[in-house]
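Omission of a single protein chain aside, the complex is shown with its protein chains in their original locations.
Per-chain numbering from 1; labels A, B and C assigned in written order.
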Amino acid sequence: MLSVDLNCDLGEGYGAWQLGHDAALLEIVSSANVACGFHAGDPNIMRDVCRVAAANGVTIGAQVSYHDRVGFGRRFIEIESDDLTNDVIYQIGALSAFASAAGSRVAYVKPHGALYHAVNAHPHQAAAVAAAIRIADSTLAVLCMDDSEFARAAKAEGLHAVREAYADRVYESDGRLRSRRAHGAVIASPDGAIAQARSIVTRRSVNLWNGGTCSVLADSICVHGDTPGAVDLARAVRQGLEDAGVSIEPFVPSGL
Amino acid sequence: MLSVDLNCDLGEGYGAWQLGHDAALLEIVSSANVACGFHAGDPNIMRDVCRVAAANGVTIGAQVSYHDRVGFGRRFIEIESDDLTNDVIYQIGALSAFASAAGSRVAYVKPHGALYHAVNAHPHQAAAVAAAIRIADSTLAVLCMDDSEFARAAKAEGLHAVREAYADRVYESDGRLRSRRAHGAVIASPDGAIAQARSIVTRRSVNLWNGGTCSVLADSICVHGDTPGAVDLARAVRQGLEDAGVSIEPFVPSGL
Amino acid sequence: MLSVDLNCDLGEGYGAWQLGHDAALLEIVSSANVACGFHAGDPNIMRDVCRVAAANGVTIGAQVSYHDRVGFGRRFIEIESDDLTNDVIYQIGALSAFASAAGSRVAYVKPHGALYHAVNAHPHQAAAVAAAIRIADSTLAVLCMDDSEFARAAKAEGLHAVREAYADRVYESDGRLRSRRAHGAVIASPDGAIAQARSIVTRRSVNLWNGGTCSVLADSICVHGDTPGAVDLARAVRQGLEDAGVSIEPFVPSGL
Partner (left out) sequence: MLSVDLNCDLGEGYGAWQLGHDAALLEIVSSANVACGFHAGDPNIMRDVCRVAAANGVTIGAQVSYHDRVGFGRRFIEIESDDLTNDVIYQIGALSAFASAAGSRVAYVKPHGALYHAVNAHPHQAAAVAAAIRIADSTLAVLCMDDSEFARAAKAEGLHAVREAYADRVYESDGRLRSRRAHGAVIASPDGAIAQARSIVTRRSVNLWNGGTCSVLADSICVHGDTPGAVDLARAVRQGLEDAGVSIEPFVPSGL
């Protein structure tokens, strides 16, 4: 039987400010990318998200970021490798305490926002993040784009690199994600997202923006949590996959 | 043979700003209260201090604080219990990652600044910090003033409460520390600090400001790291204790 | 003809996080208490709110706070007088640049959250904030509770103290606001808020929680912007006052 993981960014509020739909999405996804306080998230939110994730059998991952709260981690920062390595260790450690308090553990790491884009293409930053993960806990998996600098850096550190693809983002002819700023970059219709998710899992390919298809190998499918209709879309993708005989399973088991 | 621990606040720089004398003091003390980024300290500093502490056989403790960097954690904050508990868990977790990366572990917790004073006297905050420590790791020891709210809260949570006394601070007739703002609160002379340290360990008492003595039970002696002459004073206290036949040993062994 | 000011807290988002309904409320109120970045607000938001306020003829005030973003300024901080004075000067200056860029000016100051409560009752903090306002610009008005420490401190600094009352909060028998944590503290129904607003302006009194009435002298009525239905309630209060022949006018004219 086919299975795939569903991952989503969660815990991205801050203090009095709410963002996204943590409780609802924690009933849908199998892996939670939990913000660690550098771009979003605070100790209260981290504790709550870890508790609910653990209760729901959702695997906990550290969604690590540049230290840029007002920019929500969306701005590239030209940071020294050692500084970046230590920033990532700090975040993994902080989240680990809450995961552990909930009877679970941090099982993987996924960079957020501008750092995600940077490690896909920027060898020094990719190496710095991969080193941080190995130093913090060499059993941690890494959630990354296939054929990226980050995937290579993770493997060079001996880490388990887990490939992800997107249900709700359009792919360009080179296999990369179409820029969010470009027309038509986002698949907003549940039917479209279901079709792409099924294609990724069952045919190991996606339709491209300019026509044609491209092979995609993915162990996890990312759904977004902060868009209008995010919950409905995520639920539809899950149901659509299950209706096609695909079970939703975390790529690393939840819990200890 | 008599022994006592020497503890000191360390890792209290931030970014480009330096404070104290971490490297020198890590050759003198047996326990390092390492700042965790809420009042001072950053990931680079935490990594460095943990590495040197581990290399020197110095036990690592989490020096947890209110979240108040510009105030250096010196201002009382009327914070909700859950918020404080989660802030402390976060700090312990972040430091644990660096201690672990250095082949060591966080072995104890000591509140910093205004939080230290608050937990001595404020039952709700004392309980919130003690709960955080038990939740993060119930094997952590707690460094605290004898006969304080915090000592009672730690014991109520089943934690090992380690009593500390001060070599370089004057005690009032009620057994409390004389306020830093008051005349004569600090013992600046090495001979004075040596005498008080020896008295604490060998006679289990201190001389009081107004004359007379008071019994003091302490497993650890705190020396300050941020005053002029701090290194010389700490070295003198250590040498003075060793000359009196007292060995300097961490109250919890360093390492795993 | 009777007139009164309507004031509301605005600009309380931060980075990617939104809060409240700035655009809608800037079409209803006559005075905008604009967050200055210490508890909420960032430069982008401050610029936008000032621009719309100026365009709509809404008077701009500085909503100053303790420096506590994760706590949204809702936690009392035991801060030294000089530190508080300088924090408030900083905030007034920052907002002034945006008000001026919009062709307007900061015309008054209103403390936020825990600082608002502190200056009502705490003479040192009240004096520190009043001193800051006088130092920053002695022509600034001060929005405050009648018969408060802050009103007295403002007058002692030669500032113009403007009294405010609440349309949507219940008053206790001593004339103070009923604690938000207490049952029945908030008037959620538009009719109730309209009735109280009319009573404040036309009869200079409010009905008390325990029955009876209390005289209230107010030049401004505060409506809240961050509750569900806040916009509808504010609009209802404005319309209800206008229907009773009360015009809505800022207590200090907008603009230069």
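Everything below uses one rule, namely that a contact is a pair of C-beta atoms (placed from the backbone, for glycine too) under 8 Å apart; a residue touches a chain by one contact, two chains touch by 3 or more.
Computed from a predicted model, the values in this text were never measured in an experiment.
Trainee: For the chain that's been dropped from view, list the shown partners it touches.
Mentor: Missing chain, whole complex, touching shown chains: A, B, C.
Trainee: Looking at C:Ser3, C:Gln18, C:Asn86 or C:Gln239, which makes contact with the chain not pictured?
Mentor: Residue touching the chain left out of view: C:Asn86.
Trainee: Using the document's contact rule, name the residues of chain C that touch the chain not shown here.
Mentor: Its contact residues with the unshown chain are 37, 42-44, 46-47, 82-83, 86-87, 89-98, 100-101, 135-136.
Trainee: So which bits of chain A touch the chain we can't see?
Mentor: 67-68, 70-71, 75-80, 83, 114
Trainee: State which residues belonging to chain B touch the missing partner chain.
Mentor: 13-19, 40, 42, 69-72, 74
Here is the rule we use: only the chains that are shown with their structure count from here on.
Trainee: Mapping chain-to-chain touches, which pattern fits: line, ring, star, complete or other?
Mentor: Graph shape, chains as nodes and touching pairs as edges: complete.
Trainee: Report the inter-centroid distance (CA atoms only) between chain A and chain C in whole Å.
Mentor: Chain centres of chain A and chain C, defined by C-alpha means, are spaced 41 Å apart.
Trainee: In angstrom, rounded to a whole number, how far apart do the mean CA points of chain B and chain C lie?
Mentor: A distance of 43 Å separates the two centres.
Trainee: Multi-chain contacts only, two chains or more: what residues does chain C have there?
Mentor: Correct list: 70-71.
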